[in-house]
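Up next is chain A:
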Amino acid sequence: MFEPVLETRNLCKSFGALTATDQVSIDLRPGEIHAVIGPNGAGKSTLIQQICGGLRPDNGQVMLLGKDVTSASTQARAKAGLARTFQISALAMEDSVLENALLGALGASGRPWRFWQRASAAVDLRDRAEAALDRVGLLDQGDKRCAELSHGQRRQLEVAVALTLAPRAFIMDEPMAGLGAAGSKQLTDLLDGLRGQAPILLVEHDMDAVFALADRITVLVSGKVIATGPVEDIRASGAVREAYLGEAA
Partner candidate 1 sequence: MSTILIIEQVLNGVQFGVMLFLMAAGLTLIFGVMGLINLAHGSLYMVGAFAAAAVAGATGSFLLALVAALAAAAAAGALIEMVVIRRLYQAAHLDQVLATFALILIFTEGTRWFFGSFPLFLDIPDYLSGPVTLPGGIQYPLYRLALIAIGLAVGAGLWWLIERTRLGIQIRAGENDREMIAALGVDISRLYTLVFALGAALAGLAGALVGAIQSVQVGMGEPVLILAFVVIVIGGIGSIRGAFVGAILVGLTDTLGGIFLPGFFGLFMAPGAASQTGSAIASMAIYILMTLVLIWRPSGLFGARA
Partner candidate 2 sequence: MIRESYLNWLILLGLLAVPIWALTADEPFTITLATRAAILALAAVGLNIALGIGGLVSFGHAMFFGIGGYVMGILAYHAQSFTPLDLGAFSIAGTKSMPIIWLVALILSGLAAWIVGLLSLRTGGVYFIMITLAFAQMFFYFSISWSTYGGEDGLSIYVRNGFPGLNTLDPIQFFGICFVLLCLVLFLNARLQGSPFGLALNAARQVPARVETVGLDPMRIKLLAFVISGAITGLAGALFADLNRFVSPTMFSWQMSGEFIVLIIIGGVGRLMGPVVGASLFVLLEHWLGGLTEFWHIYLGTILLLIVLFARGGLIGFLTGKEGAHV
Partner candidate 3 sequence: MKKLMLATAALALGVTFASAEVKVGMITTLSGGGAGLGIDVRDGFMLAVAQSGRDDIEVIIEDDQRKPDIAVQLADKMIQSERVDVMTGIIFSNLAMAVIPGATAQGKFYLSPNAGPSALAGQGCHQNYFNVAWQNDNLHEAAGAYAKNAGFSNSFILAPNYPAGQDALTGYKRTYEGELAGEIFTQLGQTDYAAEIAQIRASGADSVFFFLPGGMGISFLKQYDDSGVDIPVIGPAFSFDQGILQAVGDAALGVVNTSQWSKDIENPTNAAFVESFQAEYGRLPSLYASQGFDTANLLISAMEQADVADADAFRAALRTADFDSTRGDFSFGPNHHPVQTIYAREVVKEGDVFTNKIIGVALEDHGNVYTDQCQM
């Protein structure tokens, strides 16, 4: 039995009368891709926010590498090894592709107070950024402004920035959103190769990608975990079909 890399314990969060997450306990184990699925409004975004530090849970805990990070800031969690990608690309659109990757490398280096050196000439940053870009296949696009990238390339850059952090766990918020079949396929292959580097908590609507990638699946409906387990079990579960897959089909 492996110690989970990331674990939530009974996370509760409500906004007024609306309960967004209700006693959510999930874990992420080394080497796996753990997909979280559920209909719109199931609480997936709220869950990610609580894991990454954007929202403070009303109750419950977030454990990262065995440490309680429930009240840690977003930056502290990032430093502790959590890397997240955004559902809507959060990239510095005016900057170049390389600069976006350099930003990640800068965060990883932990030394942002450098005022004199050129960022692109800082060897430590550049190596790390280029390695990440290479990994996602954007190395040759380094000088392009981010705003000029295609949608698919932006999704790849999101992953590249996360990679520069050399994280202990990835949190990916609908990385396939808005991608066509070809783009989905390409990104699926990329993510498939990442699990060896660090486990991925994957929130995703694209069921093809989920079933292609996930080792385990958790189904979230109305803030509650209604099922969790290996892919086959979920696929077979009547409750899930009824609550979710039936509805989606």
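Just so it is clear, a contact is a pair of C-beta atoms (placed from the backbone, for glycine too) under 8 Å apart; a residue touches a chain by one contact, two chains touch by 3 or more; residues count from 1.
A word on the picks: all candidates are chains of the complex that A comes from, given by their letters.
Not measured: the values here are computed from a predicted model.
S.K.: Sticking to the defined contact criterion, which numbered candidate from 1, 2 or 3 is in contact with chain A in this complex?
M.R.: 2
S.K.: Report the residues of chain A in contact with candidate 2 in the complex, numbered from low to high.
M.R.: It is residues 52-54, 73-76, 78-79, 83-84, 86, 90-95, 99-100, 102-104, 106-108, 110-120, 122, 125, 161, 164-165 of chain A that touch candidate 2.
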